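A single protein chain has been removed from this complex, and every other one stays in its place.
The block that comes next holds subunit A.
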Amino acid sequence: MDLVLETKNINKHFYKPKDFHVLKDISFGIGKGEFASIMGKSGSGKSTLLYILSTMDTDYTGELYLNGELITGKSHQELSRIRNERIGFVFQFHYLLSEFSVLENVMLPAKKLAKKSHAEIEHDGIEKLKMLHIEHLAQQRASRISGGEKQRVAIARALINDPTILMGDEPTGNLDSHNSENVFSIFKRLKEEQGLSLLVVTHDEDFAKRTDRTIQMEDGRIIG
């Protein structure tokens, strides 16, 4: 199976307040169309790992590959481009630009990419919102919707450029079981219909069990 994402011996330290070896020899891969979850105790380094995988954090040793291409060591400019085009990211807390409308928030990464016309991007944005059952909120200001709705808007935004991999840091953490179930089925459908690869950090056992593979972390190590 082709690996969409691969890490080789990733190590990371925090030096403040004192030396702390937060990630230890992380080596694993995510295949194309694979839906993987990461579980582990609080403080085991899940978020830290995800920030490295999403190319936002470059302060580590080891190697990171995306579609077989070495990402480690690329310039910030190139990394921005990679994040924009190939990685979708959903945060633990729903982060939206509060002054923009829901639709504008979703469209923004596509506008940055500038590969499609405004009309096409708008169409895509509406499609994603429909998929998440929140198209009626399109023109609403992002600051005026509920937490669960915000989370789904963030997912729509992560998907707008049809990334090769979607990463989520507890994307269902703030959702009720109904919405959580809805998000899970959307992820599942994206994997099955579009071959999207997913890597999702979760504390939800049930959620993790239904993914293709669960990566267990403990004290900065992958233990299975």
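The rule is simple: contacts are C-beta pairs under 8 Å (C-beta built on N, C-alpha and C of every residue); 3 or more make two chains touch, one makes a residue touch a chain; residues count from 1.
In the analysis below, contacts and distances are computed from a predicted model.
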Choices "propane 2-monooxygenase", "ChsH2 C-terminal OB-fold domain-containing protein", "Uptake hydrogenase small subunit" or "Lipoprotein-releasing system permease protein" - which one is the UniProt name of the chain not shown: "Lipoprotein-releasing system permease protein"
For a quick check of understanding: of A:Gly45, A:Pro109 or A:Gly168, which residue touches the chain that isn't displayed? A:Pro109
Looking at the whole complex, which of A:Tyr51, A:Phe187 or A:Phe207 touches the chain that is not displayed? A:Tyr51
Can you say which of A:Phe28, A:Tyr65 or A:Phe100 touches the chain missing from this structure? A:Phe100
Hidden-chain contact residue, picked from the options A:Asn67, A:Ser80 or A:Asn174: A:Ser80
Suppose we count only contacts with the excluded chain; which residues of subunit A make the list? 47, 51, 54, 56-57, 76-77, 80-81, 83-85, 89, 91-93, 95-100, 108-109, 111-114, 157-158, 161
